[in-house]
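Note that one protein chain is taken out, while the other chains of the complex remain in position.
After this line comes chain A, so read on.
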Amino acid sequence: MSGNYWSSSQLLQFYLPGKLKVSDKKAFSEESIAHWNFIQEIGDKIGLNQRVLATASVLLKRYFFKKEQKVDYSLEQLVSACVYLACKVEESPVHIRTICNEANGLWNLALPIDRSLIAELEFDIISVLEAYLIVYHPYPTLEQTFKDGLITKTQLQLAWNIVNDSYASNLCLMVHPHQIAYAALILSCCDDENTMIQLMDILKASDSFKIILGIQASLSFYYRDEGD
C-alpha cells in the first residue's frame, strides 16, 4: 500500500494505457451503465457513502478486466460482494448479513444470495485483484480545488455530480483520477470565464488528451439518448 498515487497499485497494476491498447475497451457501454445502476441501487438501500460505491464500482471493473476466464457468478452476486468488500476497504464496514438481506430483498433473486457465497466471492475478487484494493478517486482533487478557492460551492457540487456519473463509464481504468476531476471541472465551470482562466493553469500541466477524453465520454454519456 502506498500513500503516493504515482507508486500505487492503481497506477502500476490497473492503469490501462500501460497494460493494453485503449481501443480494446470502450469508454462506456450499456454494460458499464448497468453495473453502476446495480451498485447505486444496493448502495441507496443500505445508505452507503458515495466513496464506497465508487470504490465498489472500480473494484468490479478491475475484476472484469483482470478475470481471464468466464465469470461464473451473476451480476447481482458480484455487485453485492464488491460492495461488501468496498465497505471494508473504505473503512465503513457493513455486516455481511445486511448485504445479503438487502440484496435478496432488492432483486428478489431465484437463487438467494447467502453469506458463504459472498465470502467466497470476496475471496475470489481479492485473489483476482492480487489484493490490490486501494482505489484513488477524483474527489480529493475537487476538494483541493475548492479549498484553494478556485471554484464556488455550486460549481463543486456540479463537478462532484459529474464525477459521480463518470463511474458509469470505464474512465477510471483509462485516465488518472485527477484528470477525471479536471474534465468535470471544465464541464461545471465552463460558464464562468474567470474560473476557467485560473483552471487552465492547472490543467495545462496534465495530458490534455486524457482530459478531453473525459469530457467527451461524459458528454456522450449525458446525451446518449439523443444524437442518432
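A few remarks follow.
Everything below uses one rule, namely that a contact is a pair of C-beta atoms (placed from the backbone, for glycine too) under 8 Å apart; a residue touches a chain by one contact, two chains touch by 3 or more; residues count from 1.
In this text, contacts and distances are computed from a predicted model.
One chain of the assembly is not displayed; among "Mediator of RNA polymerase II transcription subunit 12", "Enhanced ethylene response protein 5", "Ubiquitin-like-conjugating enzyme ATG10" or "glutathione transferase", its UniProt protein name is "Mediator of RNA polymerase II transcription subunit 12". Residues 3-7, 11-12, 15, 17-19, 21-23, 25-28, 43-44, 49-51, 53, 91, 136, 140-143, 146-147, 153, 156-158, 160-162, 164-165, 174, 176-178, 186-188, 190-193, 196, 200, 202-213, 215-220, 222-223, 226-228 of chain A touch the missing chain (whole complex, contact as defined above).
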